[in-house]
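All protein chains but one are shown at their positions in the complex.
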Amino acid sequence: WDEPIIFELSTPGERGVLVTPVEPGVRAAVGDVVGDLPDGLRRSAPPALPELGQMRVLKHYLRLSQENLGADLNVDVGQGTCTMKYAPKVNDQLIATPDLTALHPLQDPDDAQGVLEIIWQTERMLAEISGMDRVSLHTQGGSAAIWANIAMIRAFHEANGEGAQRREVITTIFSHPSNAAAAKAAGYEVITLHPDPDGYPDLAALRAALSPRTAAIMVTNPEDTGIYNPAITEWVDAAHAVGALASYDQANANGILGITRARDAGFDVCHFNIHKTFGTPHGSGGPGTGANAVSEALAPFLPGPRVEREGDRFVVREAGERSIGSVGPFFGVVPNIVRAYAWIMALGAEGLRAVAETAVLNNNYLMTKVLEIPGASAPYATGRRRIEQVRYSWQELFEETGITSEEIGVRASDFGMHYWTSHHPYVVPQPFTLEPTESYSMAELDEYAAVLAEIAREAREEPETVRSAPHRQTVHHTHHDDLDDPERWAITWRAYRRKYFGAGAVGGAGSGDAAADEVAA
Amino acid sequence: WDEPIIFELSTPGERGVLVTPVEPGVRAAVGDVVGDLPDGLRRSAPPALPELGQMRVLKHYLRLSQENLGADLNVDVGQGTCTMKYAPKVNDQLIATPDLTALHPLQDPDDAQGVLEIIWQTERMLAEISGMDRVSLHTQGGSAAIWANIAMIRAFHEANGEGAQRREVITTIFSHPSNAAAAKAAGYEVITLHPDPDGYPDLAALRAALSPRTAAIMVTNPEDTGIYNPAITEWVDAAHAVGALASYDQANANGILGITRARDAGFDVCHFNIHKTFGTPHGSGGPGTGANAVSEALAPFLPGPRVEREGDRFVVREAGERSIGSVGPFFGVVPNIVRAYAWIMALGAEGLRAVAETAVLNNNYLMTKVLEIPGASAPYATGRRRIEQVRYSWQELFEETGITSEEIGVRASDFGMHYWTSHHPYVVPQPFTLEPTESYSMAELDEYAAVLAEIAREAREEPETVRSAPHRQTVHHTHHDDLDDPERWAITWRAYRRKYFGAGAVGGAGSGDAAADEVAA
Amino acid sequence: MTEPFVHPYIPNTAPETRAAMLAAVGAASVDEFYADVPEALRLGRPLDLPEPLVAEQDLARHVTALLAKNVSTHEKLSFLGAGTYHHYVPAVVDEVIGRSEFLTAYAGEPYEDHGRFQALFQYQSLMAELLAMDVVNVPTYDGFQATATSLSMAGRMTGRRRVLVASDVLPAKLSKVRDYVRVHLDLEFVATVDATADVAAVAARLGDDVAAVWVETPSRTGAVEARLQELADAAHAVGAVLVVGTDPIGYGVLTPPAEQGADIVCGDIQSLGLHQWFGGAHGGFIAVHDDARFVMEMPSRLFGLATTDVPGEFGFGDVAYDRTSFALREEGKEWVGTAAALWGIAAGVYLALMGPQGMRDLGEVLLARTRYAQQALAAIPGVALGDGALHLREFTIDLSDAALTAGSVVAALRAQGIEPGVPLGEHELLVCVTEMTSQRDIDRLVAAVGGLVDRAGLDSGSALVDRRTAGLDTGSALLDRRTTPTSQEQYA
Partner (left out) sequence: MTEPFVHPYIPNTAPETRAAMLAAVGAASVDEFYADVPEALRLGRPLDLPEPLVAEQDLARHVTALLAKNVSTHEKLSFLGAGTYHHYVPAVVDEVIGRSEFLTAYAGEPYEDHGRFQALFQYQSLMAELLAMDVVNVPTYDGFQATATSLSMAGRMTGRRRVLVASDVLPAKLSKVRDYVRVHLDLEFVATVDATADVAAVAARLGDDVAAVWVETPSRTGAVEARLQELADAAHAVGAVLVVGTDPIGYGVLTPPAEQGADIVCGDIQSLGLHQWFGGAHGGFIAVHDDARFVMEMPSRLFGLATTDVPGEFGFGDVAYDRTSFALREEGKEWVGTAAALWGIAAGVYLALMGPQGMRDLGEVLLARTRYAQQALAAIPGVALGDGALHLREFTIDLSDAALTAGSVVAALRAQGIEPGVPLGEHELLVCVTEMTSQRDIDRLVAAVGGLVDRAGLDSGSALVDRRTAGLDTGSALLDRRTTPTSQEQYA
């Protein structure tokens, strides 16, 4: 398909869906409510939305969907750090019931016992999985959960009168960047530590950075390199020794479920990316769901409202005095919470351990295959096993051929595979990060490695094929320079038409007319 | 994608879905039920089904789906006679409730009042639309409904003691071939009439064919040419004059809804293709649904069981003494009946008339566009309007270029369009039949006509492009000669492996091993 | 509704477009297009239909409310079978057949509809493994049609008219088959013994005028035919065809009929991944050996593998298309049309998910639960099993000694939220269990029936009747008037 922008498809007068009419009885009682709007409140020109029949809207979006590569369709091991695993269809089917979709969060809790039980149970199961005492499922994604981590840490220190004193947060360069960003947003100064030459987190550097000014360490483990910090207990102890808290980013928990737990290493607070580790679909970039798990000491600071059990009933309690309050509306991303509950229930303890073990088996198997490709390498910890992912490098291939990792990623899309290229900061040169999770079969991992090997061959033997990719996509090599220039960027269709054609400079009529013109033409 | 046959993906030991275990209490009570099976009843080797994880099965079929061109995805006007219209998504959503999917047909009718009411109401609405007295929704498709028509006719004549006398059924060449085939299957001799030189059904020929031996005339109107028989009343009267019944194939009813009705022309029995005219999806070739509508005289012969209304309740009655009995299980294709009910309710009388009027407007508009293409023609009734479809001919183009209609159809697939080529008998040379229905916008009809014009241009200027099509499909020009040779046809994977590789001549183990070999290779 | 009438399903109701199109074709109004429809035939008034619900939200509320009047087997505990079965449908099955690309496709060619051809070829192939036969059709309407067609094939192949019906057949199925074949074939019923075929009696009636022996396994009562090979041998000895009607659900553990001499195996695929749908989701399969004599008599489409211009690539196409009524009209074999392709895709996905081990596990659960339910019900004083055959999924109990009618049990248990089964005779009840019927569910049924028996005993003492004759026959006559095997309507 070469599907137009939807505005180009507009035909005046077509309707996609109709709204229920105002009843005559209502009309008689209220009169012309639109005409009666006060001056300035009645919209002067209708919004220039496109006008399309229902089937054309559907067709448009179905075609767009076919121009998209969902995890269900490809061997999605290339989105390292993202834990692209199978999101079971049964869970999508189970949550589609009106018993959940048509439930309002302020209904009588007696009418919401099912969903409240699921929230409560999921919290308890995650408490067991993390070893922590209390869990909240309020946050809407991994970064939001990181925010909640630092917000609770901030509230904790304030409650202890140390808010003004503890102004620093320490993280590592291979922890997710949101740890640094969220700490900054919470008002902290951020200290970022680099690994030792072997790629292991540097305990000496940590000790040097810690001080009574430290509010917390915020670290991922295993880090985005797939390397597990064997001194993690020492890290936590060192933080505690200066009165700081230890916050564990468990975005990379997929390889350690049932193997080792955050609390057992002494952490005070941790989070999971439910949409990664617990099998909810990624939704083209959300909604996700975060879980914040804390020790008893931090429990009063959890977001609210809380679901609690009283005998056989589940009740809703507003958050307490010290809570950081609402981090979002109501109870969190409920469809994902129910999916995660179902996912854990489908696997159980033995299953979660099989998830972890298979994820690391798959990762180490894929690493074996990738390292057989000339030009690919896995910096750091040479010869050692990794947990659930590896940050690789094409540096050798780049030096030999001039082909970049980004170009290889684009070319991979021609084979129905891909990897994402956001590996800021570029500490590893020409990076690519593969995380096979537990969801892919050996044959699929072989297939993925074979694609990379083929592209590496092309890079040597026919580099132009790689450089001019993509060749089999709907769109062709795209010029991204426009996107950084405020004079030329076009973030919406109306802005595009205004900037490039001078249409509809203000108000809505412009692009609508334009769309009509195109149809008439 | 170039997705393998699913057997090629098998990996020993993988599981797609698990079955609930036998409870210990049951096991204790019954012992080893499989081991206890009598000799000869216990399967010796497991069926050689493939072994795949759940995600891989899903991925396989999702990829196959993307290799398919649903009506939702293209401008599906090329499947003339098939009435490819928009099947509203809301109807699919409404029927997905467990209130329907998990209902057993032998439950207490008090627990099935909703679905029984829908069946009853849909019958009543179709009675009004056809002008007939009674309707049955039991049949599973258009041809099945034609079968029910002739079965009722047969029972009627038998009940009147004329079963042995009336041995002939008269149809026309542009009526759907199932009229002839079903009459034959019911034991009748079939007389097929050809049209007059203008393409209109030939009344004189009918009169010549009618006799006391005639059981019925079975005709479509408008015929597959899109031509409405203006003498239809005379046809029916002539049949009645010799004691024959008149059966109306309303597969092509889409252009006459609310305009004219079967009973008003005197027909005794008619059928609708619900999946065509009443907006249920075609399901890659079914399930469809047929509606049989009859006059009071034929009502006793309708299939059973019947849904009847008693006061405010709906009850189920076994079919009466003279009924043709069950034409299929229970009440017919219930999901489609509910969809059809919703479709009619969404449109109402004004909407159905808009369907018909727009379908003929679209058809005559498209005809104007197509006839502007050099080499395309619309045989018969030159210069006259058509109802809802037109059987066109590429004969002129073929004579000029040697390119056949079939080749043009294949080439059309490269543009994301197509038409089907089953227009037996080939009375119209190099035929193609377009039926735009009411569902496509003017812009889409223009697009379709433009594709045909472009291919006609190619046929003249670069015929090899057309001849060697397809160029943009998953598969390439396919050799169909194997398919007619009993020594070489391969209707199943096991037959393919046996015939081409000598594997698994008998029993199941062969191809399973073979699949395993390929994975290991 | 808007004024003028514009509907989301009909884009060209937009007034400007409608006017532009009329102008393009040079018509003053749409009325011109109906020039051939005589004035006398014009309706001349709006159809008398209910007020429409053009706003989708109003339609959804209306239909949802109607369907909410139903009380499904999620809410009632059901032991109903008799042709439609409550098996689990894996979510992936619904996901696949819900895809627009499959759901809304129709009759495209092998190129643009490659996916459909492959999915249905795979359905054929997966069924073939389960059935151990080399040829399976694209599904026809349902098991009723598949059986009627299978017998018709036997008639055409042999040129004979007699069909021996060796099993107890579902009455509605028999009704369909009889009306379908009666011009060409005469059905003769050979009474069963202990619920399965009376092999000696069948053999005795075989002759070189017999087209087919028709066996159902599991039968109407769920009895599994144990002597199929003997029936096959006897039929083959006189040149007759053995047609076996079956439900494929058990062939993860049971020997498929093809390995016991069956020539044509047919039945319904509803058990393989289709919901109950109030009995509205059936598909028929016909399987034969790879023998052109049989294949050429099949009226359905058959998708086959073919080579393409690219070496090693699989293409697909219609096998022996010229068999069909598309090509031959009344000279073809019966007819082919829109049938049940989507259900075939569903059954294919189901079998691919289940795999050999899943079908084995399922077969075992069904056998175990059936046996368990039989034992538990028969342990109730006054309740007996209808026969001594091996059963899969369905079986009958006889309530004569408990002085209970089947109808009264149904009525009483419905009041407790249980559908205990289908009455077959006055005292005979057909009970069905599947993998969806847990031990606890069965125990609940047993307790409920037991409670009734206790009460009946208290109320009436025990009015003993012969529990195997009167009740059964009366009941059959009562329910299946049109299908009892007494009068063979013949067509001259």
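We just call them A, B and C in the order they show up, numbering each chain from 1.
Note that a residue touches a chain if its C-beta (ideal position, glycine included) is under 8 Å from a C-beta of that chain, and two chains touch if they have at least 3 such contacts.
Bear in mind the structure is a predicted one, so any value in this text is a computation, not a measurement.
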Ask   = For the full complex, which residue in A:R134, A:R213 or A:H275 touches the chain that was left out?
value = A:H275
Task = Please pick, from A:Q395, A:T421 or A:T465, the residue that touches the omitted chain in the full complex.
result = A:T421
Task = Check each of B:I6, B:V26, B:M55 or B:A291 against the chain that is not shown and name the one that touches it.
result = B:M55
Request  = Can you list, in ascending order, the chain C residues touching the missing chain?
outcome  = 2, 8, 56-57, 60, 64, 74, 88, 90-91, 95, 100, 353, 357, 435-436
Ask   = List the chain B residues touching the unshown chain?
value = 11-21, 51-56, 58, 62, 88-90, 92-93
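Basically, only the chains that are shown with their structure count from here on.
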Inquiry  = What's the distance between the Cα centroids of chain A and chain C, rounded to whole Å?
reply    = 46
Query = Distance from the CA centroid of chain B to that of chain C, rounded to the nearest Å?
reply = 19
Ask   = Taking each chain's centre as the mean position of its Cα atoms, how many Å separate chain A from chain B?
value = 45
Multi-chain contact residues (two or more partners), chain C = 1, 7, 9-11, 17, 54, 56, 90, 92, 95, 100
Ask   = So which stretches of chain B touch two or more other chains?
value = 14, 54, 58, 62-63, 66, 72-73, 86, 88, 439-442
